[in-house]
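For chain A:
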Amino acid sequence: TPARADEALVVAGPSDPQLGSLFAFRAGNYPWIWGVFEPLIKIDEKGKVQPNVASRWTLSSNKLTMTLFLKRGITFHNGKKLTAEDVKYSIEQAALATNGSQLGFIARSFASVDAVTDGKLVINFGAPTSNIFDLLSIMPIMPKNSYPETKLGKTVIGSGPFTWESWTPGAQVVIKKYPKYRDAARINLSQITVRIITNASAQLTALKSGAIDLAFGLSTVDAYALRNDANYKLIYAGGAIVPLGLDTSKAPFNNIKVRQAVGYAIDKNRINKQVFSDTGLETSLFWAPRESGYPKALQDAYTYNPTKAKALIAEAGAAGAEFDLQTLNLPANAALVEIVANNLRDIGLKPNVRVLDVTAWDAKQVAGDIANAFIPYHGQYGLNAATLLNSLATLRVEKGTTKFATAEYVKLRNAVAAAATSGAKEKALNNLSKFMVEQAFAMPIVMAPSMFVHSKKLTGVEFGELGHTFWNSAKLG
Partner candidate 1 sequence: MIFSSIAVFLLPRLAPGDPALAIAGGDATEEAIAEIRETLGLDRSLVEQYWVWITGVFRGDFGDSYLYRLPVSELISGRFQSTIELAVSATIFLIIFGVGMGVLGGTTRSRKVKSVLDVVVSFLLSTPPFLIGIVLIILLGVVWQVLPISGEVNFIDDPATGFKYLLLPSFALSLSSSAVVARLIQTQMISVRGEDFVDLAKAKGVPPSRIAFRHVLRNSLGASIVAVGLQVGHLLSGTIIIESLFARNGLGSLTINAVLTRDYLVLQAVVLFAIAIAIAIQLISEILLAALDPRVRLGSE
Partner candidate 2 sequence: MTLLEVSDLTTVFHLPTGDIRAVNRVSFTLQKGEVMGIVGESGSGKSVTARSLMRMVRHPGEIVSGKVLLNGVDLLTLPENEMRTIRGRQIAMVFQDPQATLNPVHTIGAQISEALIVHGASKDDARKRALELLAQVGIPNPESSYERYPHELSGGMRQRVVIAIALANKAELLIADEPTTALDVTIQAQILQLLLQLRDSLGISIIMITHDMGVIAEICDKTLVMYGGRVVESGKVSEIFNKPLHPYTAALLSTVPRISSDRSEELVAIPGSPPDPANLPKGCTFSPRCSFAESACMNSVPNLIQISESGYSACFVREKELNIDFRPSVSRKKKREKQIGSDSILSVSDVFVDVGSKRKGLFGSKSPAVNAVAGLSLEIKPGETLGLVGESGCGKSTLSRAIVGINRFTAGKCVIAGRDVTQMSGDNRQWVSSNVQYVFQDPFASLNPRRTIAQSIGEALTVAGVAASDVEKRAAALMERVGLDPKYLDRFPYAFSGGQRQRIGIARALAANPKILILDEPVSALDVSIQAQIINLLQELRDDLGLAFLFIAHDLSVVRHLSDRVAVMYLGKIVEIGSADDIYDNPKHPYTKALLASSPEPEVNQKKDMSPALQGSIPSPAQPPSGCRFRSRCPIGPLHVANRSICETQEPGFESINDAHMAACHFLLESKK
């Protein structure tokens, strides 16, 4: 069916597009990026890799070479053909530190990338790279040498179903249907306007008053409250890992007993209920349950057990220990830290809570030194374990915020990254997870899904694992 003229959609985005960070995870880009750009592959809800720009791929038996075959007939919005050279360029951009991609380390680990023909690309890994699809699924393909121009926001050229029409900073981004899209006939929406509404309650009122059809930045509570409303549909997609990190280099958390006590002290269930409206996953692991080799048995290693926690504290002689507990100024974290602090006080510790503004927090996180205890927010739920181990400052070895870098830990991490078979992976992950649970330097509290609410008028929206949105089959009415 041809698209009707009135199929213009208005959605609310939480912040301006960040064109300088197209290769990173940025909420401001989620609503529109897969309208304008396309990734090589997609990962569906079940974690299965689906072809997209890449129609198929092969992996050499030593797992060190990957060959990608591109779909034919894809053109960029400027009319040029999409070739392997463009893909190579995009990978190079992802690798650049200045482009800030959390997964840049994967691209940087490649030994070489060769555009063999227009439609064929060969990547030589330095070492087996099991998390390659994480990178490929979040990496937009752009014409060779176009990124500097793209960053200026005037001409943004991709190959997606929509073209970049205009951006009024602070106000809105408009993308229009690309008539020459290879699948143009199946695209229903004629235009998507992303209105930038930073205030969460303003998004809610906008949604309720019918000014927008989809809200990307609702608070969990607001979104969850709409779950039973006949006019709206609640979508869970992607999400965040909200762990409690402990600085193992300083008292009191240089004592493993104290760390474990903390693990038992936290009332994950109440946190999940009161902060995440019971939509989160209470877990002791960083990995998503769909991860291959997921050590399900360890998921509930730490459950709420204040008695045990107190006993451990007493054993460690740490009762009354005073320390800083910091987090960053996001609504969920600000509420969560209160419960955590309350829990810790209950077992006789004395946390001093500080909530930092986001940039100040980032400065500390990058420097790898936050506080004795801290609660970060990692919006990377669902990525590969091997990816997370490097992309999360909490788990990193180098400049890791927990300052936990024992030889044992390094060894177990490397084993996960190097695991070539699923059996090996399961074993390595199990060993690592066991070790992490025991050492208790970084303890996930809740895996919180991102929640998006759209009006029932809107159908067919497809959400990627991190909350990126695919509009190809979206429809209004």
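If you want to know what made the cut, all candidates are chains of the complex that A comes from, given by their letters.
Convention: contacts are C-beta pairs under 8 Å (C-beta built on N, C-alpha and C of every residue); 3 or more make two chains touch, one makes a residue touch a chain; residues count from 1.
Computed from a predicted model, the values in this text were never measured in an experiment.
Colleague: Since the rest of 1 or 2 are in the complex but keep clear of chain A, which one touches it?
Modeller: Per the touch definition, chain A is in contact with 1.
Colleague: Over in the complex, which chain A residues touch candidate 1? Could you list them?
Modeller: 12, 15-16, 18-21, 24-26, 97-98, 100, 102, 104, 151-153, 168-172, 195-199, 201-203, 205-206, 208-209, 211, 328, 356-368, 376, 378, 391-393, 398-399
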